[in-house]
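The following block contains the structure, expressed as structure tokens.
As you look at this complex, bear in mind that one protein chain is not there, while each of the others sits in place.
The letters A and B name the chains in turn, as written, and every chain counts its residues from 1.
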Amino acid sequence: MWDSFLLGVEMAMRWDTMAMMGVGLMLGMFVGALPGFTTVMAMAILLPLSFFLEPLIGIPFLLGVYKGGIYGGSIPAILVSMPGTGASVATTFDGPALTKKGKGRKALEMALFSSAFGDLSSDIVTIMFIGPIALIALKVGPPELMAILFLALIVIAATSSGVFVKGLLMMVVGLFLGMVGQDPIGALSRFTFDIFQFRAGVPLLPMLIGVYALPEILIAIENRATGMIKQTINSREGGPLTFEEFRSCFRTICRSTMIGTVIGVVPGIGQVVAAFMGYAAAKNASKTPEKFGKGELEGIAAAEAANNAVNGPTMVPLLTLGIPGDNITVILIGAFIAQGLRPGPQLMVEQGPLVFAILVAMVLANILFLIIGYFTIPLFAKVVTIRKSILLPLTVVFAFAGSYVPRSDPFDLLVLVGFGAFGYLVKKLSFDVTPMVMAFILGKELEYSFGQTMVLAQGNLAQYLFFERPITAAIIIGTPFLTYMLWRRSSRLRNEVAAKLSDEIPS
Amino acid sequence: MEPTEENVEQQTGPAHGFNFNTVFGVLFVVASAVLFLIIPGQIEKPLFVLDENVNALKPNLFPRLAAIGFGGLGVWLFFRSFSIDEKNKFKNLDRQAIANVLVTLVMMSVYGPLMMQIGFVVSSAVVIAALSTFFGNRSYGLTAAISIVIPVSIFFVFTNLLATSLPPFPIDTPLTRLYLL
Partner (left out) sequence: MTFRKISLMFLGAALVFGLGAGSVKAEFPEKPITLILPLGAGGSHDLNARVFTSILPSYLGNAMIVKLMPGASGQTGTAAAAHAKADGYTLIFTHNYYDQLQQHVKKLPYDTNKDFVSVAQLNSNDASLIVRADSPFKTLKNLVDFAKANPGKLKFAHSGVWGAVHVPAVRLFKEAGIKVTMVPYKGGGPSMRGFLAGEADFTLQFPSGIVSQGDKVRVLASGSKGMFKGVPSFGESGYSDDLGSMRRIIMAPKGIPADRLKKIQDALVKLQGDKTYKNMIKKIGETTNFINGPDYDKLRPGQSKTYKELITSLTK
């Protein structure tokens, strides 16, 4: 094992590997930053290119696209509140607020550093514990997924902003929206109201862009006479991230990295869940939780470190079992196979050094990315210096192009505007859209894994869970207690904040 | 920005008594009832039943849970609403602000159908020019330049380099031919 590892390190240290990985990182970042383009799409488009490169160039190239793409997605989330995937929703809590304060560059750099750090650490952990992680990843099945999703929804509800019951109601709205389309097990149409497009369900990207990006525009337009033309950017605030700022978030980054790495063994929905858990944990541990969501660098660090720390472990099922856990690894498996490498138990035995070389390349990609990202961020940060009366119309155009591209269906543009108006409405009425979006994404998975668990239990659910799936049983039993704790804590915090404020502001 | 804006509102407006949240509590209870009523009609009947699905999840279980959720939580919100210190933020808006928002929304709603009729590039140029002018931009030269350059570049990058499709019409052929270069 050690020999293969050393051989692998040697194989990965090549300048042409580095160069192509750099190209991949740049391409991935730019494509990922375009609204409507997910990392998966970027990789699918660039995949055939890798066929013509040798394995140790082609695969690192795609890994570069992968890592660059995931970071790229956080750029529009921070600058114009336009999340490209569920994984960057948590980044929109603090990113746009920071941008409004003129701290866009700081936010982008914090995202870069925490992403790279989270990713790097999780890659190293993955290399060290590839065997145990493989075992766990194999054992995490539908029942465990169900329990984790359930827990995640509880945490999201408890950390939503505003009145608890309103957060829960929005969550149920999200669950309902997630049911539109086809039921997960039998593929029977539900709530389509005889509109054909609804058979495929409510499309995610137009919804995300609609509820997060469009309301920002509508709120900005309310008083266009005062806010639009004059725009001042404080040059000191607009500067790069200071070491002090990074250091103050370091604990949060480490915590989120741990959370992300652990959740990373759950295939598929890992990144979405991790970002939220990381954010919730940071808010919970903070001395000033009331600042979260209003432009706190720590919030960016928490979400970004956590969703990137997922990346390392998701590679494990691919490399050791030959089973891709999500759409990204499905494309990587294509790249491997096209290179004549067949991921799976045999690959580790026959081509151990190569597997390690690829893992080492992943580690190096992070370091390379820190450098590349650091020099390209000022370019992206320039976006905030564009006059608002031009930036906002451009945001609208990108929102529309980005909503149309994934499915090429004009109907999605209607969905976009509909959710834009909806998002604006509920924002004015102090409903938080995030529990809705998260329940929409996770609810479908929850129903599916619940359905699978029912079948697996063969009619005796309690017995199955307690005797064959102890982890699931433990999580389910623990959830009510955790909910109660979170609820009490959050209501206590709210009271404290209210008390603090009434001290500060004489009413 | 004004970080204290919302907090100040919370202090000033303890909306005791009947308020918008009370209305929403009632609305969600109504939604619950409606959902219960439409569940049977809105879930497709299978054309046949496979004899393997004895233990399988029924497609109406989760919708029913959602309906129960709306009902229960709606009642909760109804009673909770009397002690929530929130203000309906629409009340802060003057007529001008509402008009601004409505005009923007109308432009957005027209943009989609327009795109399908006259293609992405032209419709986007129109929308950028219109919105930008509406938002108070008076440097018309700049507006014109941006409303032409940006849609053309988006179209080129999205359709040619990234191999996806946007509604083409007006400048379909010249740009797509570049693909072969």
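Definition applied: contacts are C-beta pairs under 8 Å (C-beta built on N, C-alpha and C of every residue); 3 or more make two chains touch, one makes a residue touch a chain.
Model, not experiment: these values are computed from the prediction.
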Contacts of the hidden chain among displayed chains: A, B
Listed residues A:Val155, A:Ile185, A:Ile221 or A:Leu394, member touching the removed chain: A:Ile185
Touch with the omitted chain, as defined above, among A:Ser248, A:Thr385 or A:Ser408: A:Ser408
From A:Arg199, A:Lys294 or A:Arg387, residue that would touch the chain that is not displayed: A:Arg199
Full-complex contact with the absent chain, from A:Gly95, A:Gly178 or A:Pro317: A:Pro317
Footprint left on subunit B by the chain that the document does not show: 44, 47-52, 54-55, 159, 163-165, 172-173, 176-177, 179-180
Residues of subunit A (touch criterion as defined above) contacting the omitted chain: 38, 40-41, 43-44, 47-48, 51, 138-139, 141-142, 181-182, 185-187, 196-197, 199-201, 203, 267-268, 317, 321-325, 327-328, 330-331, 334, 337-340, 342-347, 349, 406-409, 448, 451-452, 455-456, 458
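What we mean here is this: only the chains that are shown with their structure count from here on.
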Gap in Å, rounded to a whole number, between the CA centres of subunit B and subunit A: 21
Subunit A to subunit B touching residues, read off their complex: 31, 34, 36-37, 41, 45, 97, 100-101, 162-163, 165-166, 168-169, 172, 175-176, 179, 183, 185-186, 188-193, 214, 217-218, 221-225, 228-229, 294-295, 387-390, 392-394, 396-398, 400-401, 404-405, 408, 410, 413-414, 416-417, 420-421, 424, 427-430, 443, 447, 450-451, 454-455, 457-459, 498, 501-502, 505, 507
Subunit A-touching residues of subunit B, taken from the complex the two chains share: 1, 3-4, 7-8, 10-12, 20-21, 24, 28, 35, 38, 42-46, 53-57, 59, 62-63, 65-66, 69-70, 73-74, 76-77, 80, 84, 86, 88-90, 93, 96-97, 100-101, 104-105, 108-109, 111-113, 115-116, 120, 124, 127-128, 131-132, 134-137, 142-143, 146, 150-151, 154, 157-158, 162-167
